[in-house]
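One protein chain is absent from this view; the other protein chains keep their places.
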Amino acid sequence: MSLVNFTTREITCKIVYYGPGRSGKTTNLHYIYGRVPDARRGRMVSLATQTDRTLFFDFLPIDLGLISGFSTRFQLYTVPGQVYYNATRRLVLQGSDGVVFVADSQARQLDENIESLQNLQSNLLELGIDIRTLPVVLQYNKQDLPRELVLQTADLDDALNFRGVPSFGADALHGKGVFETLKGISELVLKRLSAGSAA
Amino acid sequence: MTAAPFERALNLITRVRGVRGAMLVSAADGLVVAEHLMEGIKGPAVAALAGSLSNRLGRAMEAAGIGHSVFWHLQGTDGALLVVPAASGILVVAVTEPDVNVGLVRLELLGAAGVVG
Amino acid sequence: MSTRAVESWTLDPLKRFVGEAGARLVLLMTPAGQVMAQHGFSRAVDVMSAAALGAAIMASTAEIARQLNQPPFAALTHQGDRHGIFLGAVSTGRGTIVALVVYDLDASSAGLVQLFFEQLAAELKAASPKEGVPKQVLAADFERELSDSLNTLFGR
Partner (left out) sequence: MADDVKGLSAQLAQDPMSLVFLRLAELLRLRGQLDAAHRIALSGLERHPHLADAHDLYARILADKGDFERAFDEWDMTVRIAPSHIGALKGLAFLYFKVGDVDQAVMHLETARGFMPDDPGIAQALAVVRGGQPAKAAAGPAVGGPGQEAATAATAAPMEDSRVFAGLEGAQEGLLLLDAAGRVLGGALRNPAGQDVTDAVAAYLAGVSQEAARTAKLLGLGTWTGLATEGGGGHVHLAQPTPDALLLVVRDRATPMGRLAIVAQRAAHAARRWLEQQK
């Protein structure tokens, strides 16, 4: 549910980075945090385990500046990927305006990707959100790994992207594709606002 | 501590004529610990306000160098609030009619404070 | 003291509450953690992360209640040596709103905050407009602006 303040002309949207454990969701946020100038980002909050796995969520507010005369702010969240954190994932997903699904491109992780995507659908269903109307983009991360280990983006599209949403190959650790992904989801989320179908 | 001593402490106070309610209040957070109130007295409000007034009064007394309060009495035209801070951080509170025997209520409050420690 | 509000109808009740309860700061937010209004000493905390974390606490305990087959908890208090926070939910014409109150034990207490929170909840409920917000927000040609903004943001 995006929050629109017509008096001060401000928009706040919630974007959730979803995906299986260790697929690189937090890495996306870290990269964004590192690249965005201080004045344009808030504090990054990470609720993580001692081994740095996300326990509850990571949170990063960024300021996109003026769009259509509205000062536009995005709040980026990640969910914990491990299967057993499902209750937490559902909580973080509440009220989201868009989802970035971060898939792990390694061939041996395909089942985990599919499972996580199904889990996303069932959580959205439980929250009463229709995945067909919710802005979603896919990111195929770790494309930098040796070719023999990873699936190519076209193959991943075949396996995961049955709705034909925008998808982006990425190497989040070094920043490749992070920006394009964020741009992709931003466009979808804001398009929804411009189309007048905001929740 | 079980509820029995609390009950005993409150009974000491409510048996005095003109007392409309007795309470034990946690001084630090202004919350009800135990209560014995007549209809119409709002326990949470008494607890919160007695706690707050007690804290503010305590600070003024400290500034004046006259030590901790052992008993205080807020007199109003339609009623009164009488309080004894017990050693354990609990306030023993009585809500009374305006013309209650203050000396007697004070004694019972001190007695109740002894019971709750 | 500073004040900000996305929905101005929340302000009078908020100001009254901060005065009466002696709170340091009160934030109103959506259950998803987006700040709707704030009043008080906003430097007490990082407002945006506090809202995200407060909403997360509320959501977690609501989930625990759900798993116990109980109705959601009405309010939560966490108290330290010098400060406390209080979280409570209010149901209004604009849906559920979560309030996060930060208070100093010098000036307030859990009891005072709870006492006046009831009043705040009633006032917010009464003041909330029932009509929905207009849907159309952005102009259709926002894409170039978005692209420029993101380019600047990433130093491209």
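To keep things simple, chains are lettered A, B and C as they appear, and every chain counts its residues starting from 1.
Here is the rule we go by: a contact is a pair of C-beta atoms (placed from the backbone, for glycine too) under 8 Å apart; a residue touches a chain by one contact, two chains touch by 3 or more.
Just so it is clear, the model here is predicted, and its values are computed rather than measured.
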Task: Touching partners, among the displayed chains, of the absent chain - done: B, C
- [ ] Mind listing the chain B residues that contact the chain we can't see here?
- [x] 41-42, 45-46, 49-50, 52-53, 56-57, 59-61, 63-81, 95, 98
Task: Hidden partner interface residues of chain C, rising order - done: 1-2, 106
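Simple rule for what comes next: only the chains that are shown with their structure count from here on.
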Task: Overall pattern in which the protein chains touch one another (line/ring/star/complete/other) - done: line
Open item on the list: Can you tell me which chain lies farthest from chain B, using the average of the Cα atoms as each chain's centre?
Closed with: A
Open item on the list: How many angstrom lie between the centres of chain B and chain C, each centre taken as the mean Cα position?
Closed with: 35
Task: Chain centre separation in whole Å, for chain B relative to chain A (CA means) - done: 56
TODO: Could you tell me the distance, in whole angstrom, between the mean C-alpha positions of chain A and chain C?
DONE: 24
Open item on the list: Considering only the defined contacts, which chain C positions touch chain B in the complex?
Closed with: 22, 77, 79, 84, 105, 108-112, 114-115
Task: Touching residues on chain B, where the partner in the complex is chain C - done: 25-26, 28-31, 44-45, 47-49, 51-52, 55
Open item on the list: Quick check on the complex: what are the chain C residues that touch chain A?
Closed with: 6-8, 30-36, 46, 48-49, 52-53, 56, 59-60, 63, 67, 133-140, 142-143, 145-147, 149-150, 152-156
